[in-house]
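Yeah, one chain of the complex is gone here, protein chain that is, but the others are all in their spots.
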Amino acid sequence: MIPELGHFALILALGVAIAQVLVPAYGLWRHDGRALALATSAAQAQFLLVITAYLSLTWCFVSKDFSVAYVAANSSSELPLMYRLTAVWGAHEGSLLLWVMILSGWTLAVATFNRRLPADIAATALAVLGCISIGFLLFMLLTSNPFLRQFPVPADGHDLNPLLQDPGFISHPPMLYMGYVGFSVAFAFAIAALITGRMDAAWARWTRPWTTTAWMFLTLGITLGSWWAYNELGWGGWWFWDPVENASFMPWLAGTALIHSLAVTEKRGLLKSWTVLLAIIAFGLSLLGTFLVRSGILVSVHAFATDPARGIFILGFLGTVLGLSFLLYAWRAPKLVSEGEMDLFSREGLLLINNVFLITACASVLLGTLYPLAVDALHLGKISVGPPYFDAVFIPLFAPLLLLVGLAAAVSWKRARVGEVWRRLRMPLLVAVAIAVLLPLALRYRLSLPVMAGSFLGLWAIVTAGQEVWRRIRAKSDFISGLRGVPRGVWGMSLAHFGLGVWALGICFVSGYSIERDARLTPGGDGVALGGYSFMLDDVSPRLGPNYKSDYGTVSIGHNGRIIAQLHPEKRLYDATGSVQTESAVDFNLLRDLYVAMGEPMDNGDWTLRLYLKPMMHMVWLGGVLMFLGGLLAATDRRYRLSRAVERSAADDALSMAADA
Amino acid sequence: MRYAIPGVVLVGLIVLFSVGLYLNPREVPSPLIGKPAPAFSLPLLADGTTYTAQDLKGRPLLVNFFASWCVGCQVEHPLLLRLAQRDGVEIVGMDYKDTPADINDYLKRHGDPYRRVVEDAQGTAGLDWGVYGVPETFVLDAGGTIVYKQIGPMTEQVWQEKIRPLLKERG
Partner (left out) sequence: MMKQSLVLILALWLGTGAALAAGPQPEDSFAADVQGSLNPAQEARYQALTRELRCMVCMNESIADSTAALANDMRMQVRKQIIAGRSDAQILKYLTDRYGDFVLYNPPFKRLTLLLWLGPLLLVLLALALALAFVRRSHRRSKAVTVNEQALKQLLDENRPS
């Protein structure tokens, strides 16, 4: 009964989505205000229906209804409740339902917070979002229905993939999808701008918080994915430039370019058609990611097990959405003329250069990801493009961005003087260089020029992050009113750039100074040394988990004569699937990770273990979290949340801010 | 006109993906095509005498890497039996990472299409022949050169369209 209810809700949602597109479209054509207003009601109805479907599927999992094929394939009678609740998105069909639910949520949000938008723009944006919903709902109903029943009902399910039975699985997909799907809002606003031919500073002001919010969720989603892979996959890696990872990173790069381009469009009214193009590209890359991950066209540990037939549908959808968008762009973008001039040595000029490097980095990742496919398609053989390529290409393209982050904050809008900028940056430059040289010495690492160069860039971003805040505080008469006078947006930007620096610093140290070793240890016997720490295997004993049996290890780590940590790596055998899972154990602080993974048991009771010392590994994820928080602050800036009356005074504030900076 | 560039790039990508959907990203062509069969020196299952790549010369034949633990091998086994018995095709079996007991049992149960069975217990020949999974079948001409590699189970279609013509023309 419940699965059928969920299925029916999806069908109704499709109908509502169609209405959400057709009626406002009619309203635009005939200038009918009531028809335009229907978009909001449709968005609300669609959200309720999709939530109903989602909750139905969740109920099927929680109640262990194995007559539903999807539930049987991704759950089992022993699966803990926490994972039963989240196994909904454990495979292709359910994750699509998550996608659609999040999309209906964003659509509802746009419908609710659109009071300041002109009616036609709001309705157009909702109609565009409706089109996206139609595509995904059709995809689900025609090819990927999670509610299909199977008879005879199996006694037990296949269990959720053990790789997914981890806290990272609970958080990573929803955050990632919030980001992917969130870019559809910027996309919808961009299409609305193209259709109505209107795009002014107000348009940029509405679009920015939506885009920043989507960006921040995507940042968090990627960070969580990396952290999860590190803890789960057992080889100490946290980024492999795998096609699926790249599929999430490319929208992030384009999205970062977009939020910076929007800043220029809002402040100076420049780069209008470029911003619109970026909005289409960012969402297009999200859709492309969906295609790459679910069509089976590329090989990846992260890919959903699905087939080429579904790939054809997604490709058709992708081609239609982007094809129509680019057609519209080619036709209408020439009308979005930017007026005003841009100097290269100004904040907007440097943000343009920022975009150059971000988009080139994005294009390079795309090139590397698709190159093997292109070579194969042309029957020229089979090649692999992996981390050596991406590292070699990405690092030189990203490094200038770290320089720009500090530089641009010291450069004012419209026109800047080199002397003034130099005066502002002299001290931070000195400090960054000094710390870059002294830090490895203080931590007793060997000196390495690449690491110093990289950590200089990270430290530069860190040290210069606070300068905008500092200048605004100094501009006021006393510290407290200065502090109060700093807009949230500026706090957000500073925190995000600070986080970027922390991220870069962590990457430099972890890449330059990590050491690993495989060792064979006897339980209770001698340990091995690694980088000043000693690892001893105390014991390995069998244990029983809710749906697995495990070899539960106890490893003690000593440093300077004291035991500083006790870790419990495991090797689990899951009952339902018979698959073996290594659960690694990590002792971490900001300065270093100590990572232990179980290898194989030997005949005499010994075990092989893989041991890692990874300096500043957690700085990488801390950086990601700080960027997320920075985005949160920036998106909730006062001037985005104002009613029309107060808006005018906020506009005055914005003008005076622009004049100061 | 520069506004049309994104559309053009998109068309190119869609074409690429359309073609890509029909490719198998996990099938890797062999660099050994057109090269002589890699050398090996391994014992025969039947009597333990040494068999080498030299013994593969002089007539066109199939070299089939298989194992008793391999599911896909069982899928193609009936076809191999038919080829050996009905069509007189010479198939040399390379028993990959297996034990004599297991393979004897397997052949007894499923039938033996192999003129000879070579024991590649450590997989060393497999590594030299670029084998990355079983079953894999190599077609050799009379001179001992590899002319074709079938990755995965052989099918009737592949036999008729690809392998048979090669054996005929090199015969």
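For clarity, chains are labelled A and B in written order, and residue numbers in each chain start from 1.
Operating definition for what follows: a contact is a pair of C-beta atoms (placed from the backbone, for glycine too) under 8 Å apart; a residue touches a chain by one contact, two chains touch by 3 or more.
Everything numeric in this text was worked out from a predicted model, so none of it was measured.
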item	value
Of A:Met342, A:Ala377 or A:Val431, the residue in touch with the unshown chain	A:Met342
Per the touch definition above, residue among B:Lys57, B:Lys97 or B:Arg164 touching the missing chain	B:Lys97
Residue in contact with the excluded chain [from A:Ile102, A:Leu270 or A:Ala576]	A:Leu270
Candidate in contact with the missing chain, chosen from A:Glu516, A:Asp551 or A:Asp587	A:Glu516
Missing-chain contacts mapped onto chain A	233, 235, 237, 240, 242-243, 270, 299-301, 303, 307-309, 338-344, 349, 352-353, 355-357, 359-360, 363-364, 367-368, 371, 375, 380-389, 393, 397, 516-520, 599-600, 602, 608-610
Missing-chain contacts mapped onto chain B	22, 24, 26-32, 38, 69-73, 75, 97-98, 123, 126-130, 132-135, 151-153, 155, 157
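Everything that follows uses one rule, which is that only the chains that are shown with their structure count from here on.
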item	value
Approximate Å spacing (C-alpha centroids) for the pair chain A, chain B	43
Residues on chain B engaged by chain A in the complex (per definition of touch)	3-4, 6-7, 10-11, 13-14, 16-23, 25-29
Residue numbers on chain A that touch chain B, as the complex places them	273, 277, 280-281, 291, 295-299, 308, 311-312, 315, 318-319, 322-323, 326-327, 329-330, 333-334, 370, 372-374, 376-377, 381-382
